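Removed: one protein chain of the complex. Kept in place: all other protein chains.
Per-chain residue numbering starts at 1, and chain names A, B, C, D and E are given in the order in which the chains are listed.
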Amino acid sequence: MQKVVTFGEIMLRFSTEHHLRFSQAKFFEATYGGSEFNVAVSLVNYGVPTVFVTRIPNNDIGHCALKEMRKFNVESTKIQFGGDRLGVYYLEQGVSSRGSNVVYDRANSSMATIQKGSINWEEVFQGATWFHWSGVTPAISDSAAQVCLEAVIAAHELGVTVSSDLNFRSKLWQYGKFPKDVMPELLQYTNVMLGDLETAFFMLGKEKIKPKYQDKKALAPLYQTLFELCPNLTIAATTLRNSISASYQQIGGILYDGNQIFTSDIKDVRPVVDRVGSGDAFMGGLIYGLLEYNKDLQRTLDFAVAACCLKHTISGDYNLATLQEIEKMLQGDISGKVSR
Amino acid sequence: MQKVVTFGEIMLRFSTEHHLRFSQAKFFEATYGGSEFNVAVSLVNYGVPTVFVTRIPNNDIGHCALKEMRKFNVESTKIQFGGDRLGVYYLEQGVSSRGSNVVYDRANSSMATIQKGSINWEEVFQGATWFHWSGVTPAISDSAAQVCLEAVIAAHELGVTVSSDLNFRSKLWQYGKFPKDVMPELLQYTNVMLGDLETAFFMLGKEKIKPKYQDKKALAPLYQTLFELCPNLTIAATTLRNSISASYQQIGGILYDGNQIFTSDIKDVRPVVDRVGSGDAFMGGLIYGLLEYNKDLQRTLDFAVAACCLKHTISGDYNLATLQEIEKMLQGDISGKVSR
Amino acid sequence: MQKVVTFGEIMLRFSTEHHLRFSQAKFFEATYGGSEFNVAVSLVNYGVPTVFVTRIPNNDIGHCALKEMRKFNVESTKIQFGGDRLGVYYLEQGVSSRGSNVVYDRANSSMATIQKGSINWEEVFQGATWFHWSGVTPAISDSAAQVCLEAVIAAHELGVTVSSDLNFRSKLWQYGKFPKDVMPELLQYTNVMLGDLETAFFMLGKEKIKPKYQDKKALAPLYQTLFELCPNLTIAATTLRNSISASYQQIGGILYDGNQIFTSDIKDVRPVVDRVGSGDAFMGGLIYGLLEYNKDLQRTLDFAVAACCLKHTISGDYNLATLQEIEKMLQGDISGKVSR
Amino acid sequence: MQKVVTFGEIMLRFSTEHHLRFSQAKFFEATYGGSEFNVAVSLVNYGVPTVFVTRIPNNDIGHCALKEMRKFNVESTKIQFGGDRLGVYYLEQGVSSRGSNVVYDRANSSMATIQKGSINWEEVFQGATWFHWSGVTPAISDSAAQVCLEAVIAAHELGVTVSSDLNFRSKLWQYGKFPKDVMPELLQYTNVMLGDLETAFFMLGKEKIKPKYQDKKALAPLYQTLFELCPNLTIAATTLRNSISASYQQIGGILYDGNQIFTSDIKDVRPVVDRVGSGDAFMGGLIYGLLEYNKDLQRTLDFAVAACCLKHTISGDYNLATLQEIEKMLQGDISGKVSR
Amino acid sequence: MQKVVTFGEIMLRFSTEHHLRFSQAKFFEATYGGSEFNVAVSLVNYGVPTVFVTRIPNNDIGHCALKEMRKFNVESTKIQFGGDRLGVYYLEQGVSSRGSNVVYDRANSSMATIQKGSINWEEVFQGATWFHWSGVTPAISDSAAQVCLEAVIAAHELGVTVSSDLNFRSKLWQYGKFPKDVMPELLQYTNVMLGDLETAFFMLGKEKIKPKYQDKKALAPLYQTLFELCPNLTIAATTLRNSISASYQQIGGILYDGNQIFTSDIKDVRPVVDRVGSGDAFMGGLIYGLLEYNKDLQRTLDFAVAACCLKHTISGDYNLATLQEIEKMLQGDISGKVSR
Partner (left out) sequence: MQKVVTFGEIMLRFSTEHHLRFSQAKFFEATYGGSEFNVAVSLVNYGVPTVFVTRIPNNDIGHCALKEMRKFNVESTKIQFGGDRLGVYYLEQGVSSRGSNVVYDRANSSMATIQKGSINWEEVFQGATWFHWSGVTPAISDSAAQVCLEAVIAAHELGVTVSSDLNFRSKLWQYGKFPKDVMPELLQYTNVMLGDLETAFFMLGKEKIKPKYQDKKALAPLYQTLFELCPNLTIAATTLRNSISASYQQIGGILYDGNQIFTSDIKDVRPVVDRVGSGDAFMGGLIYGLLEYNKDLQRTLDFAVAACCLKHTISGDYNLATLQEIEKMLQGDISGKVSR
């Protein structure tokens, strides 16, 4: 089994129960999450050994995050301890026509203050064949962006496959640089990209586009342009999400391998238990498919879509659906029968 | 900003969690509510200074209700302390084909035993431009009905706009008088009325009607009759509610200004988190629109409908949706996307 | 009012809240259930005096189960105390495309180790007119199957009507015998059977069939064969369930009385609160209708279907819907309006 | 085994968790209790069949109380249904130097509005040898006091032993009569009395006394006077309580049989989990001892004291300590060792 | 009634329930607190109108803090909105020999980034006769210390009495200045000081002392020195705390008025529910006594001690004991009897 490395921030998430507004809650549920950690949990659940690299404070709250990594069997020996605080985010789960509400409190976190040169990437990548990062990390701080660049360059040089989830967050990128200043260089080294084409073009500093994802013919040249802009790209995928309400989502996907566009069925998710991390579930499924399904890209895409759908039924940031559950769904069984 | 006064009862609400039946619950969630207080909270949330007038016992439970008013910034300095108990109601939230279940325990409450002449309405209305009451208050007790009449007369004489939500509750009106004995006089002074036409005609002692709300032509003369029965009426509005199940509601509205019938789109609410107080959310939206939207009655009606829809997603009696959330919905965004 | 006896196992059920996965739960909700006990609770709720016969350990956990029987007014004086443990099952409630997940831990329970001859059935059936058992009991252990046989023979000899829910559970039947070794003899004595035809034929050791329940003409001969295989059969009924997802079920029913096939409307259940025990709710409704509705078989079937639907809205194994609520649904009211 | 009847009010108790003040609580724990029901639960737990007579509303909340009686195996077939509401009391548990805080909301309850002549006491007492009531019932309302008098007279005439717990509650007695107007007649028929001598003299309309419970010589004549005032009295007992703080109580007892004063050791209770109902636990122990210990009055008193102590460790109004636990304590084992 | 102003930081407190370690908690209780806000709540509870001045972020979390201020009737109209985050602290409640554990996450909070000159103190102090601050504020940041100095100078010039709680927190003072650099100037303007003598001498840059609080003769010259160092001082008080364990505290106090040393009894607090904020409860009691008890300094000190004791029984940062409860304790009643 191949080994994967992911790099990013893990935060403490405080969410209200039962869709309560913040002002109604006396108790907050404390869970943990962060895009790249969520991907790591998915992969470990599928049986792929995965190392998570991050920076956390050496205090009781940091150690809680560490225990969470261990609980879910994510390799944590490459964690850097330092800095003052674990980032926090507050979450009000939306329902029906009311959207979810996130308040970030992650500035000056241990991860945001990580220092250039402080991670020995060559050592981290020993035995690894895949490296995953997302657009959240370079959005946190200048130094986090720099360490991210060190990582993708090292991965590239060591022949480790690099995957990137564009993950644009408009509330981040507050440190004076913008995606177009940072992402083009980072994406040079990417082999597998997840994100919609609008975001990809925006981050690469290109003019705004409005792709129609139902029209394969119109899509192909856009993907082709993307492949030209990112010389190492071999796979580009996009989650298709039709948000009918906070409680009703329709999920599908598109994948392009340089030659052919693959599309999946669109699946209903209703009701939604927790939408946060569903993109990471797609990403985790995509990496798993590419590692395990021996170039069966249709199956890979379908797996990623099914993983994304099932994530919506699971509370918390990460996808705890099993391989068996995803495969049952791939075989068309969404009846929700009781197994007994 | 204009100041509003509302008058009515605030009760302690004990509800089971997770749709449990009463016999299954070991814990009851304690919240507070009452039609006119709910309207007050809506208005304060929209930035309208609002005074709530009621009567509560001077004991620890009464003081909890007072703290709730303060928390939500409803002006409570005109509260009367006295009587023996805060009214209670028990609530089992319905789901799917099982309806919600309310058990009232509000007889002999402090509000029900309020005495005629005990409120100095002239002082209460100082600086106010609007007074709101509902058909719950005259349904509680004879003395409450009398105080209500004092209030509407005082408001009328002071040039304060009077709004009324008909709010018929068949389980109340137990003190020997019936709506037709009391409501006609009270509604003489009303400028703005919320309620369906059947209820309005019933309360005014008229013969039973079965209006078709889709047929504007047939509606106009009915509204016209209503305006004749209530000489001060300038606006009559009705919430349209299609109850497909306890978990699935369709909501719209109708508004008549003496000349023209305005109608809104019908919106899906699914799933429903808490239906109680959704009529009060409509009422709060209606008052806000009439105060702020400068006679744009279509916008006023649409605002009331959106507020009503969003209320269904919020636990507890009152609408905690923000102006921004309602306006986002008015602009057609019900996608429930995560803001981050 | 006639008296009913049911016989089977009652288990302690540990379920996670809010659809949490087992690994996410810090607290488990402890409730009780078992197919035949669930039927007993339904009947008592409808006003039918019902005796539950089982075997529980004489320890604190067994006494909790006893208190539960008493709370719901199920007659428990015929309970046998003995054995080492109350059976347990763990439940993760499914949602949307994720099915519910049951882990049984019921081997070696007090009920599984019940001994042949240890129940005085003649005494148990004094004053009773109906006996109900299900296919779970003979699936637990050889001795449980033997006691079940003693019961149906005694009931038959005493002129007590016997009803059977086939209730096939593939994870049981681990003791060396299979349904076809045990069920044919047991079903000889059955007067009323609930189950789908595939299961009935399978348990009776017949070749596999695939009936089309929409096609009454094709169904009749299958039911006719079933009546030939079970000489005492007078009523056979089947729950029709269309599982669209774990959160969305469509429920109907079919009933055959030897002459005529009755069918019900198909009803939507959405969202599902708790699907476990919904078959037992159907069974309870069927028995009630046969006891009370004076051979109005259409009403009996409709009642069973409505009871089954309402059960899905109630947390826990048993149906706590009232007669009034079921009758309201029979009259077509599924609007879920708040009664106040 | 002899059968006992108790008569009084059962209320719904809403208490905050973890010593929270009312204004801090979002959830209230719902339990049930009332002095005479608490005694009934104690007796049933010891194996004594006990009938509880009360009046409860025929609504969902009343039926919850009924399910509670059944759960704890208290015979409820003599309950009268009627009236409007189940009485409520709110409880903040004290701790350390902060005392517990009770807010009653029991006026106009079903029990308070019970009607004279509405209970057929002759039928109730069939097969019974003991009747228990407390001073709470005549304190609720005039009609409750009258029904109580009917009961004690009927018991007396039928040769049923009558026990009374004086249970003075200063916040009750609001209906215009005072203990001295009502209690002397009621206590004429009492055979066994629990209460301190101050209260007894006060309720019997005698001058105020300040007995020293350590001084047996001084006590004897006071008890002797009491016996003269209550001609049927054969046993008078008093709980000795030294309240060091809300969390630390010292408990003992005194018993007089007309000849001799028995005293118990003083036992430490620390910490206190729930003090409410500890007097009722003493009363239940006293009745049990008098029924079972064959005139061993020292053992009877010690049993009552131990039951009272153990009650303080149990949440809720009633004593759920087992006979085995009380007997272990009587044998001197208070080490709290884990049994495994 | 005189009006008080307090100035400081309010934080969101996340505490585990039931003494759980952070790593064991799935839910954190969210409450609010901060030394000077806690004092404000105490005073409002005693009936003293109190204004709290602070800086909070204009986001949903900041607005939760605002709702808390309103709930407890603390005047919040002088709050400044701005900055990025509400400070957070995590709390594990200690028990027995295990101490409580606090993890601060308050750096870069809105209050820490308050700007010099941004508060119009003259306007704030209109109608006020008392100003309270504590040593926490100058410990947060340089700018907070500067604003604090502006406040005390303004208060001094306007003839507003100034009280200071020294409140040394070793984990703060991280911004490059130390108490001796900042506090001597701030304390020039103080009229009433709470703190132990060691801390006072340390903060004033004097040599270390080890006072014996039992020895009044030795204490007097130390207090005298303190009065010389702080020319406006008229009252200096010290809480005496004997920490036997996290669950058992003994509390007393000392007060010096320039002439005489007053001492209180030492009171047991056992068990402790929540120790955090007990010093603020003392401070609140001290201010109340000085405002209301007309120079009865013994009563003032006893009131402060009783308030401090009762605070230990209340969950959360602030003292919710009532005047009646404190006065009952002053009269010697700590029996914790149930009031009913």
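Definition applied: a contact is a pair of C-beta atoms (placed from the backbone, for glycine too) under 8 Å apart; a residue touches a chain by one contact, two chains touch by 3 or more.
Please read these numbers as outputs of a predicted model, since none were measured by experiment.
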Of E:102, E:240 or E:297, the residue in touch with the unshown chain: E:102
Selected residue (touches chain absent from view) among D:166, D:269 or D:283: D:269
Residue among D:158, D:244, D:261 or D:320 that touches the chain left out of view: D:320
Option from C:105, C:150 or C:198 whose C-beta touches the chain left out: C:105
Touching residues (missing chain, whole complex) on chain A: 67-68, 70-73
Residues belonging to chain E that touch the chain removed from view: 18-21, 23-24, 94-102, 104, 169-171, 243-248, 271, 275-276
For chain C, residues in touch with the removed chain: 14, 22-23, 25-30, 59-61, 63-64, 67, 84-85, 88, 90, 92, 101, 103, 105, 107-108
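The criterion applied here is as follows: only the chains that are shown with their structure count from here on.
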Chain C and chain E, separation of their C-alpha mean positions in angstrom: 63
Shared-contact residues (touching 2 or more other chains) in chain C: 18, 71, 271
